[in-house]
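Take a look at this one; I'll ask things after.
Only one protein chain is missing; all other protein chains are in place.
So, chain A:
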Amino acid sequence: MNVLKRTALALALPFVLFAGWWVLSADSENFYSPPLSAILTAFGDTWTLDRIRADVLPSLLRLFAGFLLAAVLGVAAGVAIGLNRRLRAVAEPVLEFFRAVPPPVLVPVIMLFAGIGDAMKVIVIVFGCVWPILLNTVEGVRAVDGVVLETARSYGVTGPARITHVILPSASPQIAAGLRQALSIAIILMVISEMFAASNGLGFTIVQFQRGFEIPEMWSGIILLGMLGFGLSLLFRLAERRALRWYEGLRAAQRSG
């Protein structure tokens, strides 16, 4: 299938849905679900460059800070736990517990000691999205092939080089799966943390619109959020495909062989 055809197929359903929304809401008198045309007009008026700089940018910065910090912590702890059987026996039940706690309930608690500034929001994001990264890294590290490890050992690939050249690349497909899950959690927590206590940000702005009964503007914010999430996951997929080209190739070779 060529690229054009694939793009056309991928865009068909969103187009139909938007068209349906447009037609069905065209003569809507309901205050809470205004016509799509009104929402789109509000979109253009609301999300100006100034607005993006004042509200979207801070949100994105918090998101990236939280996501990157969670990635570093999750991968580092995951490698340590994955390589050490005793550490794993001690840590695994605790990890399962922390993972089971829904992160939004921690927002008020974290507010108590981290205040209501950016630090609080970043901590909330880190706390929510570190778990899938960590647990996937542990699995990936445990699944490293025994022959690969023996080869590394017999050729003197030990210490830090063993981690960077053998363990991490070998676990990278699972790590990427964890990061992908974590990214969508990070977006959710970014919005939620801004809804609790903030003076700017996307979550904050959408709640402001809702409280001020600016319904078309509120809807436009929700559309923007959806687009942001979609764009970020698309970017992630592109980066992932690039970094894991060897893995796709290996799997294709194994299927045909």
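A few comments on the model shown:
The rule is simple: contacts are C-beta pairs under 8 Å (C-beta built on N, C-alpha and C of every residue); 3 or more make two chains touch, one makes a residue touch a chain; residues count from 1.
As a convention for this text, contacts and distances are computed from a predicted model.
Its UniProt record calls the unshown chain "ABC transporter", which is the correct pick from "Pyridine nucleotide-disulfide oxidoreductase", "ABC transporter", "nitrile hydratase" or "Phenylacetate-CoA oxygenase subunit PaaA". Of A:Thr46, A:Asn136 or A:Ser172, it is A:Ser172 that touches the chain left out of the display.
Annotation: of A:Ala54, A:Val72 or A:Leu250, A:Leu250 touches the absent chain (contact as defined above).
In the complete complex, the residue from A:Leu87, A:Leu106 or A:Val148 that touches the missing chain is A:Val148.
Touching the omitted chain from chain A are residues 145, 147-148, 150-151, 153-158, 161, 165-166, 169-170, 172, 246-247, 249-250, 253-254.
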